[in-house]
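Submitted below is the structure of interest, expressed as structure tokens.
Just one protein chain is left out here, and the rest sit where they should.
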Amino acid sequence: MSLGDGFLHPDRLLPADPGLRRIARDLYDGTRDLPIVSPHGHTDPAWFASDAPFTDAASLLVTPDHYLLRMLHSRGVSYDALGVPRLDGAPVASPREAWRCFARHYGLFTGTPSALWLDHAMGAVLGCPERLSETNADALFDHIGGVLAGPGLRPRALMDRFGVDVIATTDGALDSLEHHAALAGQGWGARVRPTYRPDAVTDPEAPGFAAGLDRLGALTGCDTADWAGMIEAHRHRRAAFRALGATATDHGTPSPLTADLPLAECQRLLNGARAGSLTPAEAELFRAQMLTEMAGLSAEDGMVMQLHAGSRRNTDRGMFAVRGANMGADIPHRADWVGGLNALLNRHGHAPGLRLIVFTLDESAYARELAPMAGYWPCLMLGPPWWFHDSAEGIRRYLDQVVETAGFANLAGFNDDTRALLSIPARHDVWRRGVAGFLARLVAEHRLDRTDAAHLAADLSGDAARRAYAL
Amino acid sequence: MSLGDGFLHPDRLLPADPGLRRIARDLYDGTRDLPIVSPHGHTDPAWFASDAPFTDAASLLVTPDHYLLRMLHSRGVSYDALGVPRLDGAPVASPREAWRCFARHYGLFTGTPSALWLDHAMGAVLGCPERLSETNADALFDHIGGVLAGPGLRPRALMDRFGVDVIATTDGALDSLEHHAALAGQGWGARVRPTYRPDAVTDPEAPGFAAGLDRLGALTGCDTADWAGMIEAHRHRRAAFRALGATATDHGTPSPLTADLPLAECQRLLNGARAGSLTPAEAELFRAQMLTEMAGLSAEDGMVMQLHAGSRRNTDRGMFAVRGANMGADIPHRADWVGGLNALLNRHGHAPGLRLIVFTLDESAYARELAPMAGYWPCLMLGPPWWFHDSAEGIRRYLDQVVETAGFANLAGFNDDTRALLSIPARHDVWRRGVAGFLARLVAEHRLDRTDAAHLAADLSGDAARRAYAL
Partner (left out) sequence: MSLGDGFLHPDRLLPADPGLRRIARDLYDGTRDLPIVSPHGHTDPAWFASDAPFTDAASLLVTPDHYLLRMLHSRGVSYDALGVPRLDGAPVASPREAWRCFARHYGLFTGTPSALWLDHAMGAVLGCPERLSETNADALFDHIGGVLAGPGLRPRALMDRFGVDVIATTDGALDSLEHHAALAGQGWGARVRPTYRPDAVTDPEAPGFAAGLDRLGALTGCDTADWAGMIEAHRHRRAAFRALGATATDHGTPSPLTADLPLAECQRLLNGARAGSLTPAEAELFRAQMLTEMAGLSAEDGMVMQLHAGSRRNTDRGMFAVRGANMGADIPHRADWVGGLNALLNRHGHAPGLRLIVFTLDESAYARELAPMAGYWPCLMLGPPWWFHDSAEGIRRYLDQVVETAGFANLAGFNDDTRALLSIPARHDVWRRGVAGFLARLVAEHRLDRTDAAHLAADLSGDAARRAYAL
């Protein structure tokens, strides 16, 4: 990760106080070039398997990034003008037009993490000499296009330039895993790993749920109309993922509710789910039970279980109808972690094989629920600040609120959770700077000695994630 | 707003770190004398229409200010002793007695925004040479009485001294608007504007709701017993407000719940509301539906819609019975913004004419719900920190939690929301200092360049509010 800073200031994000900054810079210098461990994210395994070049600046940096799209949308920029595909296939702006539109509104991102990430990608990775503006939009589009055509920006070359030791993708339970199989065949299997994310067949409200269950049955030879058969089918698929390098599963639910129901009740819910006759409360109970089942399987097979709970998805029904999911209209809501995880923890919380890493969008739960829980349950670790909170202030608030109660040892390090490939080094860099700033304050306030601080800074920059994800 | 600092330190509220303070002071210096834009507040239009002098220090500064009253009450000072009128007309302390009582307990406000505002008003506006104390209470009472009798402290003169370009009052839907009409006739119509606040006829639990609906019908010639007729009546009254300069409406509800019900259900609720037979849940549904209707009217007529949600009003029933509303016993509670606004946003969230500015008392919603929502929905903007949070720390927490996700462009600038006329410059000044301190940190951490910071500081001090409120 000796990427350099591009046109960014080398001391960005470090504390303003000169004494603190000196300490923080020392700590950061010890971590900036450490390899990147990326145990959770949404990059496309096809990129790495095919190693094909990216085509242009807009398709690479703008169109797929819902962090950018949402903000532009909030100020009245249409998704058509940004080149975002429509489900009806109607034409949208070309990449160059989309890029110009983006450049015209780039000022909207002042003060946001998106600007930090993009400035870093454009400067340090793509070699742009200055920040994007309306004036230089065309020139930078051409510059980036040129760079992308060269060998240094191919996906695998980027893994090397970024110093990514290992990266995990996120893959559906029904995924063929063909790209991961190809990667394994090419010796890249330990570096690019799949993650088992079965939401489509664990959430009765997911589109095509019943058909998905049928396919799950066909894929595994299990009877997915039977509760035990369905669990057995997951057992098979998890093994298939592990065979291609997976060490973890991931689960996304609107709430962290878990349940521990008798088998007859489970079967009744499954019948209703297949028939499409569950009420919303029953559908939530189904998801809740499935989380506990997944914890049971993790206790059995050792796959690290991740839970991303608390996002209300697709809150703009009109947008969803026109363009589908991941368009920026997913909004966090309150989460009850202590009540929610009660059933799962009382069932599997002491199982030696279980590790559960939780991610919240409700920061009010950090100090109130999650840090106390992680500081008690052997299986529980805290994931890093997620999504909107993966930012300079979000990292500050997270460390401020969890460390005293959970300790450092119950933190799962960092993960970038991104589908924006070029933002990976920037995101890890922001975390490392945030950690350095936080630790520097503890050192300056004589709450931590420098040796421990240096050790913790390095650990939180990579080894903590390696340990947490059994990599 | 070249008011000077009175007996206050010119660097008050700026960051302590010397480097940060230099940057912050520069930024602040560029904004301190900018005109004041006050698009939401509770000043009395009669003040400006009659331009009569205020009478005395207590009636001006203490008796009407529920921020002060509540704190005194919390330490056992009786409202009688503070000269607060009773509904039964029983005698209370004279202004001089009330002032002495206030002075005796002024130490209670140490460290609170009230002290900042009052010290500023007394020093910079009223020319008091020192902070109020028990010793100087009588002398300052006399001094202020003398100043108030002169021409420089008349309401209109204050508008000039404060540099208030435009101020909006808050007026009931049934208000005669006579003072605003008088102001318009005197050429002050663009400077002092009404705001349409129809709570008394949109909340079935408001006292005199049914009679109010009848008067609304009489005023507009509409049949307010009919749902469509009632909406039409609002359409008329909104037009009347606009004719006198209103650009905005305002709505205060215990929760941000909205609804989108079929007409027959609306009519059923209206019938029940008029008959006084709604359950509390139905009354909430009525208010929820009315918010969506008001958004529809805003989409149609372009009036900016403000929503102040989350205060539990009059929690002290005994106090309410003796002295009525606004006595300090309104307490915030949790608010579900993402679930609450769902119906309204899915119905009108993309209407080009709609702008909705939201205010919360539940700071836990800033980063979790409101910033993500404002960073997606084109119609949505975030109002500044409200009420208890309009303070040095409140402003810090607000900017810390909303900017990264909502961006600066989705903020509606500042409004003072006050009925305490003399606190207006102080409140804007605290905001400007808070903004300067926040931006200074971003500059010092190399997350923002100085030119952008200076532009943002100025914008957030006035133009942002002008744009947001279409002034």
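Order of writing sets the chain letters: A and B. Residues in each chain are counted from 1.
Rule of thumb we're sticking to: a residue touches a chain if its C-beta (ideal position, glycine included) is under 8 Å from a C-beta of that chain, and two chains touch if they have at least 3 such contacts.
Bear in mind the structure is a predicted one, so any value in this text is a computation, not a measurement.
Contact with the chain that does not appear here is found for just one residue of A:172, A:254 or A:372, A:372. Mapped onto chain A, the interface with the missing chain covers residues 17, 19-20, 334, 336, 338-339, 342, 345-346, 349-350, 364, 367-369, 371-378, 380, 400-401, 403-410, 441-442, 444-448, 452, 456. Along chain B, the points of touch with the absent chain fall at residues 8-9, 11-18, 70-71, 73-76, 107-113, 116, 312, 315-318, 328-329, 331-334, 361-364, 388-389, 391-394, 397.
What we mean here is this: only the chains that are shown with their structure count from here on.
Rounded to whole angstrom, the centroid-to-centroid distance between chain A and chain B, based on C-alpha atoms, equals 40 Å.
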